[in-house]
Every structure is written in C-alpha cells, then in structure tokens.
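In what follows, a single structure is set out as structure tokens and then discussed.
Note that one protein chain is taken out, while the other chains of the complex remain in position.
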Amino acid sequence: MTLTETTRERAGTLFRQHGALVVLGVLVVAGTLAFDTFLTPANLTNIATASSFLAIIAIGMTFVIISGGIDLSVGSLFVLGGVLAAYGSQYGTLAALALPLAVCGLFGLVQGVIIARTGMAPFIVTLAGLLAARGLMLSLTGEGATTYLVEDETFAAIGQGSPAGIGYPVFVTVAVLAVAAVFLQRTGFGQNVYAIGGNEDAAALMGVPVSRTKIIVYLVSGLLAGLSGALNAARLSSGVTILGIGLELDVIAAVVIGGTLLTGGAGGLTGTIAGALLLGVIQNLINQAGGLTSAFQQVVSGAFLAAVVIVHRFLSRRAAP
Amino acid sequence: AKAEAPTATANPADAQAQQQVVKSPSAPAGGGCTIAQHGSPKFDLKSAVVGFSQSEKEANPFRIAETKSIKDEAAKLGIANLKVTNAQSQFSKQISDVQQLIAQGAQLLVIAPLNSDGWEPVLQQAAAKKVPIITIDRKINARHCADYVTFIGSDFTEQGRRAADQMIEALGGKGKVAILLGAPGNNVTTERTNGFKEQIAAKAPDIEITFEQTGEFTREKGQQVTEQLIQSNPDIDGIYAENDEMALGAVTALKGAGKKPGDVKIVSIDGTRGAVQGIVDGWIYAVIESNPRFGQLAFATAQKFLDGEPIPEKVIIEDREYDSANAKDSLGQAY
Amino acid sequence: MAEPARGRIAWFQEYGVYAAVGVLLLFNAAFTPHFLALDNFRTQLVQVAPIVIVALGMALVIGTEGIDLSVGSVMALSASVIALYLGYGAAPAILMAVLAGALVGAANGALVAFVGVQPIVATLALLVGVRGLANVLLPQLKEFVNPTLVAIGSDSVAGIPIVVLAAVALTAAVAFVVRRTTFGRQLVAVGGNRAASRLSGLPVRRILLTVYVISGALAAVAGVLATSRLQASDPTSLGLFMELSAITAVVVGGTPLSGGRVRVLGTVMGAVLMQLLQATLIKHNLPQSWTQMAQAVIILAAVYAARERR
Partner (left out) sequence: MPGRDAPGSGAGTAGRTAGPVLEARDAVKVFPGVTALDGVSFSLDQGEVHALVGENGAGKSTLIKVLTGVYRLDGGEVRYRGERAEFGSPLEAQRAGIATIYQEVNLVPQMSVARNLLLGREPRGRLGLIDFAAMRERATAVLREYGIDVDVRRPLGSLGLGVQQMVALARAIQADARVVIMDEPTSSLEPREVETLFAVIAGLKARGTAIVYVSHRLEELYRICDRVTVLRDGRAVHTGPLAGLDRLRLISLMLGRAVSEVRAEGLTKFAGHHDSAGEPVLRAEGLARRNLLRGVSLAVRPGEIVGLGGLLGSGRSETAKAIAGALPLDEGRVSVNGRAVPGGSVPAAIEAGVVLLPEDRKAEGIVPTLSVRDNIALAALPRLSRAGIVSEAEVDRVVAAFVDRLRIKAAGPHQPAGELSGGNQQKVLLARWLAMNPKVLLLDEPTRGIDVGAKAEVQALIDELAGDGLAVVLISSDLEELVEGSDRVVVLREGAVAGELHDDITEDGIMAVIAGGGHG
C-alpha cells in the first residue's frame, strides 16, 4: 500500500487545475477546423482583448472565492469604475486612474470590513454592494442619462493602443496575473487566503489573521473591478452606464470553470484565465456559426456551460473518497 | 403544443404603407459623405460580406421587425453573405460582435447600437479597414464620414415632443401627468424624457409632472409601477409611457383598479399593434410611431453610397401618429 | 448580568424582520398619502405573491446549502409553455407549465446531486439556457384572453385576490413540510452536515433532487401567477433578476446561506419587507439611484440584526 498520491489522484488534481485549459484547447482546435475565420490574428486578438476585462475582474474574484467568499458587486463596480474614470479624465490621466481605483477600492474595503467584522454572509453583503454601487453610479450620471467622455488622450491610449497588434488591456491582464499569482502562491498572504477558505476556524486557531486577510481580499477584488472598468472606459473613450449587468455571474462562471471551488480553499489563477478565455471563445464560436437566433444562442451558451462543468467534474473526480 | 388562436392577421396590402419614409434627407451644405471622401473601396453589394449587429434579443416587436426587415431586404436584393450577430443587451458583447464581424471580413456594417457612446474600438478597426458603417435606430456619437457614413432613424427627442403635444391635447393643457421612464442609462429614455418635458414646459405650464419612475421598458414593470401610482396618486390625469409595452402594462393596472377607458389618458411611443389596438379600445389616447423597418432604407442608402452619391449625416425618418381618428384603419400597418 | 441584553439580542435575531416591517408600515402610515387603504395592501400583497412563492422554494434549496439561480428563467419558461398550451384550456396549460418547471428543477437537481456540480454553477447554466429556451418556444410577448387565466390573475375570493390565496396556501404547505415531515427534517440535516447525513443513511441525493424539483415547480407556479396577472406571456422580461429578489427575501428573513436551517415565515416577511420598501420609494417618487442604495442599506441592516452571533 502506498502512502503517496496515486497517479490517478494526481491526474485528477491536474485536470481540476488545468481542465479549463484542456477544454479551451479542444475548442480552439475545433474552431480552427470548422471556420477559416477563427484562427486569424485579428480574431484571436479580439478574443484576447475582449476577454481581458473579464479576466482582470476574475483574478480578484479568484482570491475572494478561494478565501471562501463571493463578490457579487464586481459588475456594478466595473461600470462605476468606468464612469469615474471618464469623469476623472477631465482632470488628467492620473485622476482618471486614481478616482475609480480609490472609490472601487473603498467599496471593496468596506464590504471586506463588514464581512470580516460582523460575520455576515459575503453573498448578501456584496449583493448590497451591487445595489449600492449601481445606485451611486446612477446618481453620478443623472440616472444614467449623462455619459462622460474620456477627455484625456494619454488615458484613452491605455485602452486603445495596441503595440504589436495586441491591445494594452491584454498586457495589463498579464501583468496583473503575474503579480497576483506571486502573491497567491508565494507569499504568506496567499497561504492565509487558502487557509481561511479551507477552514476558517482552524485558520484562526493556527494564528492566521482572518479579518485582515478577508478585508484585503475584498479590497483587491474591488480594486481590480475598478481597474477593469477604468481600462474599459479608456477603450470605449467614455463612461458607458449600461454595462456590467449580470457581469458578476460571468466572472464567477469563469473562476469556477477554471477549477476553483466555490467552497473555498482550493483553486488557482491560471485556470481562471483559461475560464475567461473559454467564455470568450464559446461566444466567438457561436457568432462564427451564425444562423442561430438570439434565443437559440442562449440555449447553446447554457448547454455549453453545463457541458463544460459536467465534463470537468467527471474528469477531475478523484480516485480516493 | 397548441397555442391560442391568433387574434389579428396581417394584411399584405399594408406592406407598402408600413415602409419608412424619409423626413429629412437634409443633404448638408458640405454635400454629405461620398465614398471617395470615406476611402472605402467600391464593391458589389450582392457579393459583399455584410455584417448586421443587432443590440437586443429579437423578443419584442420592434427588434423582431427590425431584424426581419434587414434580413428580408438582403434576401430580396440577393445579398448572399449577410452575417447577423445579437448582443443580447450586453454592450461589451456588441463591441466584440462587431469586431468579430470586421475580422470575418465584413465590407459593410449595419449596426443597431445598444448605446450611442463607447464605440471607439470598433470605429478604429473599421477605419483601419475602411469599412463603411451605417447605424440604424440609434446614432453613434462620432465623426461623420471619418467614423461612420450615416445614421438612419427617428428623432427620439422629437418623438417626446410629439407625445407631449398629444398629452396636452388630451388633457386640454391642464392636469397631473406621470411618466413611465424607460431603462435607466439608455439614450432613448433620456431623449424621450427630455423632449416631452421641454414641450410641456414650453406649451402647457399648467400640466404638472408629478411622478416619474422607471418601468424599464417592460410590460410587467409598467403594470407594477402604475399600480403603485394609482394608489398613492389617485388624482393622476395622464400617463406618458416611453414605450408601448409599459403603456399596455399601465392599461392592465388601470383595468385592475376598476378604472374605465379614458379615465386616465395614456400616450406612448412605438406603434406596436397591441398599443394601436389599445387606442381602438379606448384605453390609450395616442401613440407616436417609431418605425423599425430599416431594411429597405439602409440598403438603398448603402447602394447610393457605393454609387458615389453624397450621403447626409442623418437620415431622419417620418414617424406616424396613431390616435382615435386613424387607429382602426391603421391597425394593419402597426408592427 | 448581561442576560436581559442577550435576551433582547436573541429576540431581534428571531423577530428583526417583523420589527422592520412594522417600522416601515408606521412610516408609511404617517408619511405616505393614501397608504392606509385596503386597496393599497391588496396591491402590495398581489405584487409580492410571486416573489414569496419563488422564495419559498429558494429557502428549501438554501436549507440544503444550495442555491437556485435559475428560478427567474423558469418563470419565463412557464410563461412560454402557457402560451403554447393555452389552446387546450387553462388547466392543461398550467399543468404543463408546472411540469416544465419541475423538469428544469430535476435537471438542476441531477447536476447537483448526481454529477456533483456546485449548485451556483449548475443553476447558472440553466439560468442562461432556460431563458433562451423560453424565448425559442415563444419568441415574443403574447397576449391572451383565456377567461380562467385572466380570472386567476385578477379575481378575488372573499375579498382576497386568488394570487395572494395561492401564496398563502403554498406558504402553509411549505411550512408544514419543513416542520412536520420526515423530508423537511432530512433536508435541513443534509444542509447542516452532508457527510453525517449520508452516514446516517439519509437518501441524500434523492433529497437534493426533490428540493430542486420543488424549487423549479414553485418558480413555475409563480410564473403562472405573474403571467395571469399580466394577461400576457412575456418570456423576455418575466422573472428577470428574480433569483436575487428571492435570495434576498430568504436571507433577510433569517435563513443562513450556510444551510441547515429554514425559516418559512421569516422568508415571507423578508419578501414583504423588500416589497414595502420598494413601494415606499416609488410612492415617494424617489429616483432609481435612491431606490437601489436604500435597498442596500435595508438588506444590510436586516441581515445584521438577524445574523448568528459567535
């Protein structure tokens, strides 16, 4: 009898961590075979750029979910961040970046403090955050009637520039990913995030600063949602007010498809990125196929999502109980 | 499955009357945008790849009629390669939809935008490839000719003003009015509200707008808000609904509260068959049309552009009005 | 020493929602014109009825430590199915609608119980797909004139609207199931400790499946009622964001999201609280931005009061 991990267990773990990548690979191959217009640089960079906004938010969400929580406010913070960035751009590049980060960061911080200090369920606290952030956004824009335009060229360039044909948002995503991955995997803070997600009481008894870790996690999520919103505003050159409704569900889907368990304590960032790309590719393929009515497209997306999680689940099922 | 028998059937004779009519081709002094100025290569519309990006699900009469008219017209003209996408009301998705259309080699883009602002990434890519863009029903805030060729659609502010005119007439210039607003953040909502309020302020200072709440363009919300409204403001005289669905919801609410047709004057915008029927039944006072059948006009404009004619910045279409005088006869023309 | 304070806290934990509803009622009685009218209360109850019914199913699901995001889409599906089968009469149409809801619930339940997908993801997939399906079946809003269905939406029995009666009856039924039946006891046990339930020989999978089926069926019933009230099937917007309203009602009503506990009357009160709040804000003609921020505050306050202290 071996006391080490069996190969099957290991394959299971591997698949859970990288299953999204495998599915992504399969879809890309299928897409390439089926459509000539799929594997073109233009199409791929479009997918990458479009997915990067979701990916940045999903990175923050990964921290939250690994810590055993959830953040429903990110969709609202995304649109609020965009509006604030566009509004701030009239005072210069710095303001355009600082304002959304400050406000969305504050939102995340307050949510984190409430969750950590009162023990209220993250779902409900961030649901309130979702409403409050959207309410704030509406009141800033005259009930959504005013769209602030990005006045600052430098700031707009951050969203629109594309050195080597690849948009800056993609670079930002990669940078955020790199930093986040180091924090999550290689620092004490990251270990603490896993620990409180795995067993909060035990973590507290092991000396993990539970409250502080939670607060930081929601702060990070708020900051990244704000950053993503600001980047998007730069890309669109305006603070569009009708964005982000239901975005939190897409983000959660990306994270979960990426192999992070909603129960907390397990998961990682590469999967999240693959999950975000997967959603983008699915959408792209549905469009490539064309001919589907809008209603049918939704049926297909839903079925796709279900299929991905089922396949994922079966392949990652562990050998041992 | 077996559905309830349909209540009304379309009359093909109305087809002609349904088509959009241009109100202001307003060729500006500058002469409009020509293909030479724009820089797009000339191509044959029939064999070209044409992309159409719809903003919302084809689940309300307006969007259904709009998409259908584009598809029908393309079929009629023999345009074989029409690619249609639907953004399902998600603006980010619409941006990537159009970008994907461009990547797939679209030579002409017809866009029904979900929002007027925020088109920068699309405009850049289209400009790089010199793909002409025609926007329908909502405009894009961008530079004429450099960014897009033309906007074909209604003037929403004007629709609001005309609704106000109807309301003034209905109330004899005096009374309390409630507004059922559209979805917040939507350009259409903003413009239809502004036009209405401007006109009321200018023409009938005795009409007081005492209540404005969003019904989010849906029948259910229209009904719920109206139910609350008639509870707390039983003295309301008129309701301005920014689309027909909300107006019909309001009608259900009024019926439920035991009101009689005409007790509260309802004016709305769109011109769907249900609303026009509402006029016939006496529940709705008037409906300002917003005509969704863009197909013919859009492709005709595109052809003109390809032929080298100058195209104006806006092609504003003529919207009809339905009221008790013409509702019954025009029922077949409503969509 | 600290006993009286503790008592008060416990009381608030248990009855905070009721107190909040009371406060809102008093506020409205004082400051909202025409509030104290029978018709007004009828309106509020009629509007809240579908939310209550959906929230009842949601409370059961949450009791098992699950969540059902697909309820809004099930309402839409129910509306479509009604339109499709109304030709055969109201009763068969309603039956088919509820059956369709139960089927969606079964799909949710199967994903959760047998495949082992996490509830939030499983039901998210159905949230997307079922809304699409509703639209495929019925591409756009369709009005109907079926007298039975219209009557369900607008008639009253003994002065109480049928819609409200339905909600009351279903509340009583769910309360009975939770308090008195084997199934009710078992479902909270599954939510409280799944491994222990399994080792105690409870049919965990069957319980989970059943709970989701009930949630789907209840959402479909809510869809039927909402549709009959609207006198039209509207697969596009019916039930949009209903999942959030229902979850809010459940949680504001004192059922913890961590499972192992179901508060039926609290859930009803949670829904009523949110309805009254909405009504208050609308009646005072406050803009949407205010409405949303006020809701945020009330949700936080209510859940804070009812939270489990450690």
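Each chain carries a letter (A, B and C) given by its place in the written order, and its residues are counted from 1.
In this section, a residue touches a chain if its C-beta (ideal position, glycine included) is under 8 Å from a C-beta of that chain, and two chains touch if they have at least 3 such contacts.
These numbers were taken from a predicted model, which means no experiment stands behind them.
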### Task
Sort by label and list the shown chains the missing chain touches.
A, C
### Residue among C:G87, C:G116 or C:G260 that touches the chain left out of view
C:G260
### Summary
Contacting the left-out chain: of C:N40, C:Q186, C:S237 or C:Q288, that is C:Q186
### Contact footprint on chain C, counting only the chain that is left out
2, 6, 10, 180-183, 185-186, 188-189, 191-193, 195-203, 259-261
### chain A residues that touch the omitted chain in the full complex
1-6, 182, 185-188, 191-192, 194-195, 197-199, 201-209, 265-266, 319-321
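Definition applied: only the chains that are shown with their structure count from here on.
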### Message
Measuring centre to centre with CA averages, how many angstrom lie between chain A and chain C?
### Response
29
### Query
In chain B, which residues are in touch with two or more of the other chains?
57-59, 184
### Message
At least two partner chains per residue is the criterion; list those residues in chain C.
### Response
135, 139, 288
### Query
Residues of chain B touching chain A in their complex?
54, 57-59, 83-86, 88, 90-93, 95-97, 99-100, 102-105, 114-121, 124, 141, 181, 183-186, 189-190, 193
### Query
Within the complex, which stretch of chain C touches chain B?
32-35, 37, 39-40, 43, 46-47, 83-88, 135, 139-146, 154, 226, 229-232, 234-238, 240, 279, 282-283, 285, 288
### chain B-facing residues of chain A, complex
37, 40, 42-43, 46-47, 49-50, 53, 138, 141, 143-145, 147, 149, 156, 159-160, 232, 235-238, 240-243, 245-246, 280, 283-284, 287-288, 290, 293-295, 297-298
